[in-house]
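Pasting in a structure now, in C-alpha cells, and then I'll have a few things to ask.
The other protein chains are all here in position, but one chain of the complex has been omitted.
For clarity, chains are labelled A, B and C in written order, and residue numbers in each chain start from 1.
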Amino acid sequence: MANVHQFDVVVVGAGGAGLMAGLYASRGAKTAVISKLYPTRSHTGAAQGGISAALGNYEEDKPEWHTYDTVKGSDYLGDQDAIEFMCSEAIDAVLELEHMGLPFDRTHEGRISQRPFGGHTNNETGKPVRRACHAADRTGHMILQTLYQQCLKNKVNFFDEYQVLDFILVNGRAAGVVAVELATGELHTFHAKAVIFATGGHGRIFEVTSNAYAYTGDGAAILLRRGIPLEDMEFFQFHPTGIYKLGILITEGVRGEGGILINGQGERFMPKYAPAVKDLASRDVISRAIYTEIREGRGVNGQNYVYLDVRPESVNRYAAMDGRTNPDGSPYTITGEQVLAKLPDIIDFCRVYLGVDPVTQMMPIQPTAHYTMGGIPTNKYGEVVVDDKDTIFPGLYAAGECACVSVHGANRLGTNSLLDLVVFGKHAGLKAAEYAKHTDFEKLPGDAESTARSAFDALRNGSGRENAFDISNELKKVMFEDVGIYRNEKDMTAALEKVRELQRRFKDVGVNDTGRIFNTELLNAWELGNMLEVAETVAVGALNRKESRGGHSREDYPERDDQNWLKHSLITKKDGRLEIGYKPVVITKYQPKARVY
Amino acid sequence: MEVTIKIFRYNPEKDQRGNYVTYKVEAHENDRVLDVLEYIKGKIDGALSFRRSCAHGVCGSDAMRINGRNMLACKVLIRDVGANITVEPILGLPIKKDLIVDMEPFFDNYKKVLPYFINDSPLPADGRERLQSPEERARFDETTKCILCAACTTSCPSYWANGEYYGPAAIVNAHRFIFDSRDEAADQRLQILAETDGIARCHTAYNCTEACPREIKVTKAIGEVKMAIMTGKLD
Amino acid sequence: MAKKSRTLSLKERGLTNFEAIMWLFTRLSALGMYALILFALIGALVMGARNNMNFADVMRWAFMPNVSHVQSTDLQSTDAWATPLWRLTASALLLLAAAHGVHGLVVIADDYIAGARAQHCASVEHCFSGCDEPHGFVAHLDFVNLTMDDRRWTMFHGLSSIVYRR
Partner (left out) sequence: MGLKRDVSLSAGLRYRGPAAYLTYILHRIGGLGMGIFIAVHILASFVGGRFGGILNGIYENWAFQIFIFFCALFHAINGLRITILDLFPKLLDYHVEAIWIEWAVFIPLFGVSVFVIVSTALGG
C-alpha cells in the first residue's frame, strides 16, 4: 500500500456540491477534493437556466412561496422540513455566490436579475414569479467556475482525474475511499475521518439524455454495494425540451422568456394540459403532455418530436394573448436581439447541432432524461441516514444530485438543483469538518484496496465474449423505452428482466487495453457496471410503486395514491438481492392536495 | 456514409513515438466527430483514449486537432469536416496517450493570473449584492464564457515556441476579472501580465480567436488587456 | 454602482517591465518610421529625385535616407543630401529601425533559440562593433538593456549560435 493519503475530510466529486463542500470543510479541517474529471469539467457547468431564491428583485416574492411551490412541485413527496430549510437559506446562498464574484445578470438598479421558471409562482395570484437568478443561459457554468476559483484562492487540495472506486467503512463508520489515478493507473487509498459523496446523477442509463458521459451513478453504486440504501430511485425527471435525438438540453428559460410549444398541427397545446400557467407548468406535466401529443399522432411529421418556438413574433403574439406584462405593467414583448442576448448558448447549440436558427425557425424537441431525484438518503445537514428512523451513518455525507434529502420528492422544480448543491454542499462540508474535529481516524483494514482491485481484475480477465459498448446501448434503449416517461407493469417487468440479463452478460465483458496509463476502456467498463447496478434499482423501484406521482407515471395506475404511497422507498442490497423498505414523508405545513397548474 | 478517419495513436507503455492509424466507419453526416470516436472505441479498438464528458461543448474536455485545426470533437459534425478526417492531439502540451495530453502546464499558467474574485472591502451594509449596472456587467460578459478547454493556448504559435508564455486562456481569464467593476485587484493582474511571459509574447496571430469553441474574441480581449497596461485605464 | 474611473500609475500597471515597454516601443517606432519615411520620400521628390534617380533608388533613399546611398547612384552632386536636416533624419530613422529591428530579432531568437544551452559564440559586440556611428550606438543601447537581465543576455548569445528547439 504505497499510496496512502490521510485527510480529515475527503470530498468525492468536484461539481457544484463537491466544491462547496470542499470550500467549507477545508476551513475547519484538512480536506481533499477528489474528482474523476478536472473540476471545471463537472456537469454543473452544463446547467443553464438559473438558481432560485426569493430575492424579489423585480416583484414581491417570499421564501414561503418558494417552499410551497417546491412542495407542490415534488407532488408532496418532498420532506417539508428540508424544503423549508433550503428555501429560507436560498437568499443568503445566492448572495454569497454574488459576493464570491459570480457574474449574475443585472437589473437596472444593479441587482441580480431574475426570470420566471416552471412551477415557481406568486402564491396569491397563481401567476409565474421571477425567481430564477441567472447569468445568461450559463448559470451553472458560472457557479462551477466561481466555486472552483474560490477553491483555488483558498488553496483547497485537489486530486484531479482520480476516480473513486470504493468506500472504506470500518466498525460501521466511514474510514476513507479507494481511488485510481487515471494518469498512472495506480490505486490510492485516502484515509479519512469523514467522506462526502457529491458524484452527480446517473442519467446515462437512458438513451436520450441531457447528461454527461460521466453521469454513471458511481457514488450511488459504490454505496449500494457497501450496504447503504438508496432512496426514491424510481423518480427520474424527464425534461420536456431536449434537442431531438441528441437530448441536449434547451433550458426552460426559453419558455421563461416566452417560448411556446407547438405540435405537428401547428397548435399551441399546453393550455389543454395546464390552463393557468400553460407552457410554464412543471416539467413532468409538460413532458407527459408532449408524449401524449406524440402518441395521439400530433408529433411533427408523425415523428417523435414537437416544436419549441421562441421566434419573437410568436412570443409577442402569445404573450399578448396571455396578457403577460413587464414589471412596470407594460405589455411584454421581445426582440430578436434580446433572444440572442439572453439565450446565446441555446442559439449556438441549435445552429451547431441542428442547423436551425431559433430566432427565425422553430426548434425540434423531445423529452430528454435529465435529473436524478432519488439517491443516497440524507438529512438536511447532508448526513447520510440509513433507515426509516433516520439513523445517521457516522462520517458519511452526501450532497448534490447523488443525494436525496429529499427536497425534490417526485419531481424537481427547475433551478432548485443548483440551489440544492450550494445549500446542502455547504452544510455537508461544515458538518463533516465538525465531525472530524471530534473523531479519531479508524484504523485502515489491511486489504483496503482489495475490492477495487478485484473488480478491475475481473474486467481485465473477463472472457471478452461480450462487448461493453453493446451492453451499454441495450441498457439505455430498454430503460428509455420501458422505464421512461410512461411506465407499466408489463413493459417494466420485461425491462427488469433485460437489465438482469445484461448484468449477467456483463460478467463476460473483457477489456482489451492491458495498459495502466489512462486506461479509459477499463474505467468505462467499470462505470457500465455501476450503471447496470443503478438501473436495476430504478426499475425495481418503479415496478414496485403502484401509483403515479410526479416524474413517475404509470399507465396502469394513473392516479396518485396518498393512502398507500405517500412514503419514500428505500432500496438496499443484501447478498446480491435488492430489498425494498419505506420511510415516512415529513409533512409540516402543507397537506397533500391535488396538483393542478 | 463512409468516413475515413486517421487518428494519432500513442501508447506510452509500448511505443517510442506516435503513429497514425486509419479507420473506416459508417457515420451519419449529423454525427459529431466525438460519436465516431466513441464508436471506434466501442467496437473496433477499446484502447483508443480521449477525454470527454458533456458531449455538447460546455465542459472543455475534448479539444483536439481535427483536420489540422483545434476544435471540440463534440462540437463539430461530420458534415462540417467531410468524410476524410484527421484527428491529432492539441499541440504544445506533453502527450500522455493517444489524444490525451498533460493539462497540468495549462492549468498552472491559468493559476498564475489570480483567476478569482478579489475584493476585500466590506460588503454592503444590508448584506445584499454588490451593485453593478447591466452595462458594467456587459463589459466582461464575453470572457466569462471560457470553459478552459485549451484550444486557444495550444493553437498559439507563441505558446508553441515558448511554454512559459501564459497563453491566451490565462489572459482571457484575467480579463474577466480586470474589467469586472466589483473586483479590486486589476493592478496585480496587470503587473503579472506585463511580465516577460505575459502580453508581450502575443503577436496577434489570431489562431486563438479562430480556435475558441465558445466564440470568445480572444485576441480582442488580449488587446484590451494590453491597452489597459499601456494606458492604465480600466473602462 | 458609482463608476470608479481609475487610472493606474506606470508601476501599478507593470509598465516598468522591459518587454512590456518594448511592446509599446515597437508599435510607436513603427509609426515613427512611417513618419520619417514619408518625410524622406517627399523630400526626395521635392529635391527633384524624380529626374535624377530611378524608382528603385528613390525607394532606397526613402527607406534609408543616407548619403552613401546617393553616392552609389550617378548623381552629379550629393551636397543637397548632406545637410544637417537629412543627416538627422537619416540617423533618426536608422536609430529607430535598428532598435526596432534588433529587439524584433531578440524576440524571434527568444522564441526559437534556447538561451541557457547555447554555445558561447560570437557576442553582441562582434556583430555590431564594426558598424558606423549610429549603428554602434543603437546596438550598444539595446545591448545595455540586454545585459540588465540574465535571461535576455544569454538569449543574445544564442542568437548567433546553433539553433536548438526547446
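Quick notes
Keep in mind that, in the parts below, a residue touches a chain if its C-beta (ideal position, glycine included) is under 8 Å from a C-beta of that chain, and two chains touch if they have at least 3 such contacts.
Every value quoted in this text rests on a predicted model; they were computed, and no experiment measured them.
Those residues of chain C that touch the chain absent from the view are 27, 30-31, 33-34, 54-56, 59, 63, 68, 97, 101-102, 104-105, 108, 112, 127, 130-132, 135, 165. Mapped onto chain B, the footprint of the missing chain covers residues 10, 12-13, 17-18, 65, 67-69, 91-97, 102, 105, 155, 157, 160-161, 163, 203-207, 209-210, 217, 219-220, 223-224, 226-227.
The rule is short, and it goes like this: only the chains that are shown with their structure count from here on.
Distance between chain A and chain B, defined via averaged C-alpha coordinates, is recorded as 27 Å. Separating the centre of chain A from that of chain C, both taken as means of CA atoms, is a distance of 62 Å. Counting partners per residue, chain C has 1 as the residues that reach two or more other chains. Contact with two or more other chains is made by residues 110 of chain A.
In the complex of the two chains, the chain A residues touching chain B come out as 37-38, 40-43, 45-46, 92, 95, 98-101, 103-112, 135-136, 138, 141-142, 145-146, 149-150, 152-153, 183, 212-214, 246, 248, 345, 348-349, 352-353, 467-470, 472, 511-513, 515-521, 524. Those residues of chain B that touch chain C in the complex are listed here as 131-133, 136, 158, 161-163, 181, 186-187, 190-196, 198-201, 226, 228-235.
Partner chain A is touched in their complex by these residues of chain B: 11-14, 30, 39, 41-43, 45-47, 49-61, 75, 77, 96-98, 100, 103, 107, 111, 115-119, 123, 127-134, 136-137, 140-141, 144-145, 147-148, 176-177, 180, 182-183, 215.
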